[in-house]
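What you see is part of a larger complex, with each chain still in position.
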Amino acid sequence: MYSLNVRDHFMIAHSFEGEIFGPAQRLHGATYVVDATFRRAELDADGLVVDIGLASQTLTAVLGDLRYRNLDDEPAFAGRNTTTEVLARTIHDRLVAAIHDGALGEGARGLGSVAVTLHESHVAWGSYEGAV
Amino acid sequence: MYSLNVRDHFMIAHSFEGEIFGPAQRLHGATYVVDATFRRAELDADGLVVDIGLASQTLTAVLGDLRYRNLDDEPAFAGRNTTTEVLARTIHDRLVAAIHDGALGEGARGLGSVAVTLHESHVAWGSYEGAV
Amino acid sequence: MYSLNVRDHFMIAHSFEGEIFGPAQRLHGATYVVDATFRRAELDADGLVVDIGLASQTLTAVLGDLRYRNLDDEPAFAGRNTTTEVLARTIHDRLVAAIHDGALGEGARGLGSVAVTLHESHVAWGSYEGAV
């Protein structure tokens, strides 16, 4: 299995609902350093998992819809806690949709799965990996 | 598959038996920076893999029984070399026992596996991943 | 010159005023991974720059007044942009006040300076270093 990873980051505000979240129920925020990892069994005709330039641009575009926002005000997350895990899944799904739309090129249709990891500090991260 | 990781560390002394260990047969020690990664197929009702606060506390508690000790004197490791791999397995098993005891909350019973990685330097780490 | 560093982190929401800040004028947030570096010319009687336990506890206490807050609502920052640089200075000043109050022990009065570095992502950080 081959993998290729690109990294970017975004900064948001949000709050959580539910006693389990303790002081994180208050409006606060986070920097998420994001690793998008693309996987496939065999390389494409250029010897690549995916074009690294297109992968970076697509990740930046997907994060652009979240960057510098208060996620409590985003309709996409209405009624849901934007935990690290939920955000990882959201970014995963948007990357997979972009792959299906051809944003990563024709070769990228051979991708098997995408993992998205959000590093929220030097001691904690969450991720979601699923099929393309 | 969703994952959530928390990090902590502990410092111990130990020695190894067997010629293969060369100078590490002498009494020496290590800092282990520990990543405990919890995995599950679906999130719990709060949109979480596991409560990050409980996960951190439990990891700290498990490491507390090893911290600042000479592992050569610990009955739990009598007759065994406390290699990085063996320690990763030990911490894994103690975290899984804590999950079964409810220390990470009811939702944590839905966890599928736990991986424990011990970084022993900037160039080496060992890990064990197994089912909950 | 001797130095000792301890690391912790906090997560906040805030917004900036001024066109130079572009999209960061919107309410967003950040994780700040904080390095507090204590410096002195000679070690104390225990062979230490400062007791690492007290240093960690004091840093955690200082960050506790910022953690999980919307800094736009904090009186301490009224009328000011809470840039990374401003926050580094604020944390520095509070650590120095704690040193003067004896929170780091009598030996810590021999400290020469404190540097506070706030890592806001994998590509950017800001810091302030000043005398004790």
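Letters are used for the chains, namely A, B and C, taken in the order the chains are written, and counting of residues starts over at 1 for each.
Convention: contacts are C-beta pairs under 8 Å (C-beta built on N, C-alpha and C of every residue); 3 or more make two chains touch, one makes a residue touch a chain.
These figures come from a predicted structure and were not determined experimentally.
For this homomeric complex the structure file specifies 6 copies in total, of which 3 are displayed in place.
We adopt the following convention: only the chains that are shown with their structure count from here on.
Although chain A and chain B share one sequence, what matters here is the overlap of their interface residues, and that overlap falls short of half of the numbers used. In whole angstrom, the spacing between the mean C-alpha positions of chain B and chain C is 31. Taking each chain's centre as the mean of its C-alpha atoms, chain A lies 27 Å from chain B.
In chain B, no residue touches at least two other chains. Across the complex, chain B is touched by residues 18, 20-22, 80-81, 83-86, 88-89, 117, 122-130 of chain A. On the side of chain B, the complex with chain A involves touching residues 1-8, 43, 46-49, 51-53, 56, 105. Interface residues of chain C facing chain A in the complex, by the touch rule stated above, are 7, 9, 11-14, 23-24, 26-33, 67-70, 119-123.
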